[in-house]
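The complex appears here minus one protein chain, its other protein chains still in place.
Now for subunit A:
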Amino acid sequence: MKAQVGGYARAEDMAHAIRLLADAEGMGRVLAGGQSLVAALNMGLSFGDLLVDITGLSDLRGVREEDDRLVIGALMRHADVATDPLIARHVPLLAQAAPLIAHEAIRNRGTIGGSLAHADPAAEFPACAVALDAVIRLTGPDGEREVAATDFFRDVFETEMREGEILTGIVVPKTQAGERHVIREAARRAGDYAIAGLAVVIRGGAHRIAAFGTGPTPLLCTVAMERLDAGDVDGAVSALSDALDPPSDTQGSAAYRRHLAGVLLHRIATELGEDV
């Protein structure tokens, strides 16, 4: 199918981008790496969009330290996230997650901002953002604002972003002493979206578990987290199973996804040296 696009403009700076989106009267669409958007256009899932290409906004590239937090620009590509030294040191979860995303060619174009904005329920970075208790930074016609990752993801492909806003970056607390990060997923082929996955952070002795591929949004599994904090792995697995309401599709049934998430949690617990 041929993409039926309404128009294309390359933003020169942030103000220009915001203006282009505002002028598009609801048809504006931010174009970043294009690895989800262009596929959707080619499949006719969206048409008439006025594309606002933000890849020229150099402010959105790179990683900055802000006190005990790291600010990762929205245009950091998956390949950059995988190799950036600051990310490797302060947010190893993201560095571990990046190679699990798609294939090299896609990682060379796809951006972390695009991944968060796109909000695919099986995507790695949204789940990492939730597990890390990150904050999403947005700029719109009314200025800047921040939304906690735990509040950001609303439904399949739906977020708290408002019409005309641009996601500029993600703010993540730097790892503290003794902090552990693990991400595990199961996919039929390397590079596929996960059938089920878990991102786990242990910070200050407390667990944060975000499940992906198992529901409409990444899910912070609070009861399972409490059980793990109490050293009860089996309890955590059954709490996880209770908390998830996964979809059934040609890759696996809901029951299988729930089971798989439990196996992953068990394995992560073992890896982290919890008593199993």
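Going forward, a residue touches a chain if its C-beta (ideal position, glycine included) is under 8 Å from a C-beta of that chain, and two chains touch if they have at least 3 such contacts; residues count from 1.
Going forward, contacts and distances are computed from a predicted model.
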Omitted chain, identified by the protein name its UniProt record gives, among "Metalloprotease", "Caffeine dehydrogenase subunit alpha", "Periplasmic nitrate reductase, electron transfer subunit" or "Dipeptide ABC transporter ATP-binding protein": "Caffeine dehydrogenase subunit alpha"
Residue among A:A127, A:A149 or A:A186 touching the omitted chain: A:A186
Touching residues (missing chain, whole complex) on subunit A: 1-2, 4, 43, 186, 188-193, 195, 249-253, 255-256, 259-260, 263, 266
